[in-house]
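Excluded from the complex is one protein chain; the other protein chains are retained at their positions.
In this document, chain identifiers A and B correspond to the written order of the chains, with residue numbering beginning at 1 in each.
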Amino acid sequence: MATRAFDYQILAQTGRTFRLERLPLSSFVAPLALLALWQLACLTGLFPPQVLVPPSGVAKALADMTASGELQRHVGDSLQRLLIGFVIGALAGMAFGATIALSQLAEAAFSPTFLTLWQVPVIAFVPMMVMFLGIDEPFKVAVVAIASFFPMALATFDGIRGVPRNWFEVAKIYRLRLFQLIRRILLPATVPAILTGLRISLTRAWVVLVAAELLAADSGIGQMMEMGRQLFQIDVVLAGVIVSGLIGFLLDRGARWIESRASRWRTA
Amino acid sequence: MNGWLARFPVRAAIGLVVPALLILWWHWRTSAQIATFAPPAAVGRALAELLHSGDLLRDTLSTLKRAFAGLAIGAPLGVAAGVAMGIWRPVDRTLGPLLHALRQVPMIGWLPLMGLWFGVGEGTELIVISMSAFFPSMLNSHAGVAQVERRYLDVGSILRFNTAQRIRFILLPAAMPLVLTGITQALAFSWIATIGTELLTGAGSGLGVAMSQAQVQQRLDVMLVVIAVTAALGFLINQIFRRLRQSLLRWQPSVQ
């Protein structure tokens, strides 16, 4: 991709320098202080409860929704959409990325269209997708798939293009067939880039999914927030912010953990 | 490199094949009786109509203004936070994890809360856009400062630099590539957030507003025009920033 619009490597680097494996005690200071401040602000009446619900109120809303099973239903629906869409989008992205990385002709033919489409925020496709796919599951799965397709395709492309040329020449000398080339050389060499791509796709897809659910859905964590807003239940909205942030954080941490395991395995 | 493929006209021609096929397929689909699908000609007419009425220009300018205003607020704050976290370990240790959790909240999820706290209109949108510009610039600046080589800092202590001098003469120049990367990313994020907030709040003018209106009026042609404009602008802005980045970092041999 001669005119790459956006440096992928950099995206991949983002946050890699952060060591979150061991959380020191001090990392709890800020959240706890914030919580205390928040509760205090509510207790002193600085902010009326209809503007800022105290943490205890949010905790109660979370407990109530858990007890009624509502929270689990919304989270479950969202995660299911995420999983299906992500598998479809990531696989398609990998295949597409590999194709344009391996074939110059394919790159020349597809990359301009790809790069132009990539400039459109996925959320901008939502109204049009609602028109075609309705508001059912296919729509939400498609949103997730599109959101994960692009970063995955770029990561795969970069990973394969990052393989030194002489490795291919070695492969040619040994007359490796395409399948063997993929298994013996491409796969091991591109694992780090692909894992990073998977992590970025996953977290990106989550953000986009919640946004799409806010716009049109009948269930899911985004819809829970939207409903809370319509019924002026700020505690529910805040609970949604916290739960969606927590899930995003856990997805990111989980993917990072797999990444670090894989790179350890690779260097071993 | 296959020589003939690297030549620009050839590449451009091949690159146009796929869009052309798409348009053909699209035209065929619409003539084959699918009611909701707007044919390419209708999109062309919608474009002409929007250009003529000046709506498109107005919406585009509003969106650009919002995106850049958000960037102008969020990115400097993000760089400052990132640098602070990179220099002072306690800041990093205490604020880092919190910021990382906050970062994972979908930006658009903040919208209802922001609406409640800051009201309808520009203010709320600007805060959400600034926040989405804040995180990438913070992350990259932090990474940039954290990776500055020890020996540069040693030189600083030999010269008895104070903190301000240390930031000014050692940390910032060394971290510059990543800081700029962060700002480029912040731009992309604020662009996405602008369209997203416009779609969700849908008041005033802007490309996202135009899109949500097109949805109400069932105007697929208008929707496609807006999407095309969004794509073209995003592409253009990113290109400009890349060039800018390259020329700003000329002095650094390691970059590109």
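One rule holds for everything that comes next: a residue touches a chain if its C-beta (ideal position, glycine included) is under 8 Å from a C-beta of that chain, and two chains touch if they have at least 3 such contacts.
The rule is simple: contacts and distances are computed from a predicted model.
Taken from the listed names "Succinate dehydrogenase iron-sulfur subunit", "Sulfonate transport system substrate-binding protein", "Carbohydrate ABC transporter membrane protein 1 (CUT1 family)" or "Histidine kinase", the protein name that UniProt assigns to the chain not shown is "Sulfonate transport system substrate-binding protein". Put simply, the missing chain touches A, B once the whole complex is considered.
Remark: the omitted chain is touched by one listed residue; of B:T60, B:S190, B:Q215 or B:N238 this is B:Q215. In the complete complex, the residue from A:A59, A:L79 or A:M131 that touches the missing chain is A:M131. Touch with the chain omitted from the figure is made, among B:A69, B:L102, B:L139 or B:I192, by B:L102.
Within the full complex, the residue among B:I14, B:A46 or B:M131 touching the omitted chain is B:M131. For subunit A, the list of residues touching the undisplayed chain reads 30, 34, 46-51, 127, 130-136, 139, 215-218, 223, 226-227, 229-234.
Residues of subunit B that touch the chain left out of view are 35-36, 53-55, 58, 74, 77, 81, 95, 98-99, 102, 112, 115-121, 123, 127, 130-131, 134, 200-205, 209, 212-213, 215-216, 218.
Note that only the chains that are shown with their structure count from here on.
Put simply, the C-alpha centre of subunit A and that of subunit B have 17 angstrom between them.
For subunit B in complex with subunit A, the residues that touch the partner chain are 1-2, 5, 10-12, 14-19, 22, 36, 90, 93-98, 100-113, 115-117, 136, 139-140, 142-143, 146-147, 178, 181, 184-185, 188, 191-192, 195-196, 199-200, 208, 211-212, 214-215, 218, 220, 223-224, 226-227, 230-235, 238-239, 242. Those residues of subunit A that touch subunit B in the shared complex are 2-3, 5-7, 10-11, 13-18, 20, 23-24, 26-31, 34, 51-52, 104-105, 108-113, 115-117, 119-121, 123-128, 130-132, 203, 206-208, 210-211, 214-215, 222, 225-226, 228-229, 234, 237-238, 240-241, 244-249, 251-252.
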